[in-house]
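Every protein chain except one is present and positioned as in the full complex.
Right, chain A next:
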Amino acid sequence: MNNAVVLPLLIPLLAGVVLVFFSNVRAQRTISALAALLNVAACAYLVQQVRTDGIQTLYMGGWLPPFGIVFVADMLGALLALTSAVVMGACLFYAFRTIGEGRERHHFYALAQFLTVGVIGSFLTGDIFNLFVCFEVMLISSYALIVLGGEKRQLRESIKYILINIVSSILFVASMAYLYAALGTLNMAQLAVRVAETGQGGGLNVVAALLLVVFSLKAGLFLFFWLPGSYGAPPSVVAAMFGGLLTKVGVYAIVRTFTLIFAYDPGFTQPLIEWMSIGAMTLGALGAVAYRDVPRILIYNIVVAVGLIGFGLSAATEAALDGVVFYLLHDMVAKALVFLLGGWLMTLAGTDRSGRMGGLIEKAPALGWMFFATGMAIAGVPPLSGFVGKLLIVQGGLEGGRYIGVAVALATSLLVLLSLTRLFMSAFWGEPKSGEPASVVPSGLLAPCASLLAIVALLGVGAEWVNAYVSLAGEVLARPELYIEAVLKE
């Protein structure tokens, strides 16, 4: 029993509720800033606790599993919770300057806090139906955030977004029902035990495939057709929250499900995930190179990263799983950062077409170099954070003899690098384009972006230090019995 496990969920929940009472914008900002900082501290404390004392569990209401809901903080969940708290904090401080009073008055900050509740709840829960509930908390907040402001484009895209997510939620509930009918429990640890007992035969493989479809729809792993339109509609800070957090929750769900519950028939699941990942990497990289507007270039880069993580998961060696964790952490921070910088860039240039930008390095050198560094990090250039994860995934792929996947992963890295450097060159180099006058950029955007960039650099330079944590997370993925024992210890 350790109540600290629920704090990362409880702090944003209470903050979100309290924020409803305040219409004063200044008070709302103070409360959300305090809650964000407090939550980072709580998550960091939890991570440290998991490191020293092993996997932490909290049996809600004192009911032991499999009868009650259990919250489990293993290293993977705790690290992802910490990263989301950090990303959310940076996005909030960016939002204070950019989001505008109209949205602030209509509960923007409360919705952002509820989004955090859903994301962190998904990372920490040990019950698969509770995972569904946390997904819904997250999705319903994201529906509101995507449509808040009521511009024509937002309204159109939110209909598609809500439609696709409702369909995938129905599939999720249906697969829960199959799972419960087949195995008689919804606790993840006990599900794993039962699957191991009965063997992962034909029927359970169907459920596994159904869950893979559900989570791929959420994560943008190959089934990402809804993603480019939806993430392009809301303001860039909301897109940063979505790009940094939402798709990664889907990725986490895939990782958790297929390392813990459906890990007993790799001959069926691994090729499925592998080919979906290869497809995602290829199509994502093509999209990133094909487009000439800032949001779409960044959005297709999300798809590439999700594909790479999926490929690491399908390789399933110890190195690859470490790489998955490392790349997941890196990608949450780097994708949020690149969207924040992209939003800044679009405000500065007054347009989202990269062809109409030029010579901005004179006007905003800090933005230019931060964008450059982030692009290098995403492509995986050595001193920065994207390198280690990608290296470990490639190493794992080579160990497993998956040469096609490795080749695609490396080739798409080049295309990612091409798409981001080309954006950098056309926006920041050359002559300033006369035409659209630059809009006024609000001050104070530097601090949140720079702190995220510092984390990106730290993840890369301090890889040795971070690896102490990441290898603990990878160990639980490689040996699910550790998780099962921690939850069902009696």
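Here is the rule we use: a residue touches a chain if its C-beta (ideal position, glycine included) is under 8 Å from a C-beta of that chain, and two chains touch if they have at least 3 such contacts; residues count from 1.
Here is the rule we go by: contacts and distances are computed from a predicted model.
For the chain that does not appear here, its UniProt entry gives the protein name "Na(+)/H(+) antiporter subunit B", which is one of "Sulfide/dihydroorotate dehydrogenase-like FAD/NAD-binding protein", "Dihydropteroate synthase DHPS", "Na(+)/H(+) antiporter subunit B" or "DsrC family protein". Contact with the omitted chain, checked across A:Gly61, A:Gly267 or A:Gly401, is made by A:Gly61. Taking the whole complex into account, chain A touches the unshown chain at residues 1, 3, 6, 10, 13-14, 17-18, 20-21, 58-62.
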